[in-house]
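Note that one protein chain is taken out, while the other chains of the complex remain in position.
Labels run A and B following the written order; every chain starts at residue 1.
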Amino acid sequence: MSGLGYARAPSLAGAVEALGRHAGAEIVAGGTDLLQRLEEEVLPPELLIDITGLDGLRAIEVGESEVRLGALVRLNEVIDYEALRAAFPAIVEALAVTASPQVRNLATVGGNPLQKTRCLYFRDRTTPCNRREPGTGCSALQGRNRINAILGGSEHCIATHPSDFAVAMTALDAKAVLASTRGERSLAFADLHRLPGDTPQHEYNLRRGEIIKGYIIPRAVLARQSHYLKVRDRGEFEWAISSAAVALELDMAGTIVRARVAVGGVATKPWRLPQVEFALRGRPAEPAVFASAASLATEGAVAHGDNAYKLRLLPRTVARALNELRERL
Amino acid sequence: MQDAANDAGDLDVRSTVDLTLAVNGEDHRLEVPARTTLLDALRDRLHLNGTKKGCGIGQCGACTVLLDGQRVNACLVLAVMAEGRHITTIEGLHGPAGELHPLQQAFIDHDGFQCGYCTPGQIMSGVACIAEGHAGSRAEIRQHMSGNICRCGAYVNIVAAIEATAGGADR
Partner (left out) sequence: MGVIGQPVPRVDGPAKVAGKATYAAEFHPEGLAYAATVRATVPHGRVASFDTTGAEALPGVIAVLTHENAPRLPWQPVEQAPVDPGGGEQLKPLQSDRILFAGQPIALVVAESQEAARDAASRVRFTCIAEAGAGLIFDPARARPPSEGTQESYPAEWERGDTEGALAASAVQVEGDYLQPRLYHNAMEPHATIAAWDTDGGLTLWDKSQWVDNFRDQIARNFGLDENEVRVISPFVGGAFGAALRCWPHVTLAAMAAKVVERPVRLELTRRELYTSIGFRPQTLQNVRLGADGDGRLRGIVQTAWGLTSAYEDYGEEVLDPTGMLYDAESAKTVYRLVEVDTNTPTPMRGPGAVTGVFAMEMAIDELADAAGIDPLEFRLRNYAERDRKKDLPFSSKALRDCYATAARRFGWEKRNPERRSMRADGMLVGYGMASAVWPAMRSPASVRVRLFANGTAVVRTAASDMGPGTYTSMTQVAAEMLDLPMERVTFELGDSTLPMAPVHGGSMTMASVGSAVAAGCTRLCQEIGRLGDAKDGEHPVETLKRLRRDSFEVEGKAEPGKEAETHSSYAFGAVFAEVRVDPDLGTVRVSRLVGAYDGGVIVNPRTARSQAIGGMVQGIGMALMEAGEWDERLGRVMNANLAEYLVPVHADIEELDAVFVESEDRILNPLGVKGIAEIALCGVAPAIANAVWHATGLRIRELPLTPDRLLMAEEWAEGMPA
């Protein structure tokens, strides 16, 4: 084998067929995470299957009850699509604070949730890392883990899932449509990612040779009344140290009928907080209620040193997001 | 050349690619490893050095070029994936008589740089920022220019240059 192989997928069927057949093959869409990994030799693929010519994956279809996004839709295309802004503010807001305008012109919604973690050890190929090299140990557990997860970790891995978009999708009950040689199936977005457990190298519930064809996002009051808040160290161009996608549906009296809360930057996968949602339901939409519900966000959270601040930051992020949303309703 | 990937179905797998890049309205034929980025093709193969490499992994914006009119990081695009697209680099920004683009001139007027290394990327990004309609206020410009790092810290001058050029473009 000499150097990386490259091929254009002739069709969706051809792509999934080839992907299933060759263990070292990976899909390339926007390339914005893949090229970082190639350059830094972090799990570099041997063969790239370029799906960007598959025009069928490029559509945004806005229907009565749902919106369908093709996997090849670029992040900026979602942001610029007026109807989506009104239908799913949390998704559009999450994308608007993702990466940079240049990256967003390349990156696709299909590739975004499949970007790899930013864990400092995962990204430095010379260090032990169970996710990159199973069995070598997790360097982050007792290392520089300021950006690592407090939720969903295991003794084998505490890598944070980095996508902003995925957090909003999880909150809004989106579904992923997956394609393989065996046909199509759909999967709740919340089930797309796996917990690291003792096999952190298996990050997704995608079967071998399966690709994301697109997403279905239900249109609902809840989705319209949603919001995404991202906290980071610098003003722009950084992954979240903590984030929250929230959605509220109120009755005439201002009582919360439905609530959705998912968080990012703090967990090993996009993280729904059902206990917070439960605590909000049936209560008036007001700051004290938000604060007490948000305080449940860290249930089961474990800190590892440098990332202990997230125990404080996370509830405040959730509460702030709810308050900001409330002001808009 | 033995390629482990050769058995990948009817895929036409190549580890060396022969391609044509349309840069600033001119076609360039070249043969490069499949792994070659658009950035390295521009700099090392075509000797179009105006597009800069600051990190090679999307994290600085120095390599910003326009791909079919949209700004992208040339280091995050494989050269082979840029085939058939219109690539505009800083070398192609000038007017028909070779005159500077108004934003280039504004960078000089507002001293929007020191070392100049991030400058082509800032300018390409700035041109797109204005074209996208994201130059309505200083805050908006800052937000939409944050993918371009300037370690010399010329930010306020860069924003002033973009603001002035956008204002001029509106009129």
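The criterion applied here is as follows: a contact is a pair of C-beta atoms (placed from the backbone, for glycine too) under 8 Å apart; a residue touches a chain by one contact, two chains touch by 3 or more.
Note that the structure is predicted; figures quoted are calculated from it, not measured.
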### Task
Using the definition of touch stated at the top, determine which of B:D10, B:E26 or B:D111 touches the missing chain.
B:D111
### Query
Which of A:E26, A:E133 or A:E238 touches the chain that is not shown?
A:E238
### Query
Considering the entire assembly, which residues of chain B contact the chain that has been omitted?
1, 32-33, 35-36, 40, 43-44, 47-57, 59-60, 62, 89-91, 93-94, 100, 104-105, 107-109, 111, 113-120, 123, 141-143, 145-159
### Message
Need a quick check: the contact residues on chain A for the chain that isn't drawn.
### Response
2-3, 39-41, 118, 120-121, 123-124, 126-127, 139, 142-144, 146-147, 231-239, 241, 306-309, 312-313, 316-317, 319-320
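The rule is simple: only the chains that are shown with their structure count from here on.
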## Note on the structure
When centres are defined as mean Cα positions, the distance from chain A to chain B in whole Å is 28
### Query
Okay, in this complex, where on chain B does chain A touch?
1-5, 7-17, 33-35, 37, 56-58, 61, 64, 67, 70-73, 75-78, 80-81, 125, 128-129, 132, 134, 142-144, 146-148
### Query
Of all residues in chain A, which touch chain B in the complex?
1-10, 14, 17-18, 21-22, 24-25, 28, 30-32, 35-36, 38-40, 46-50, 52, 76, 99-103, 105-106, 235-237
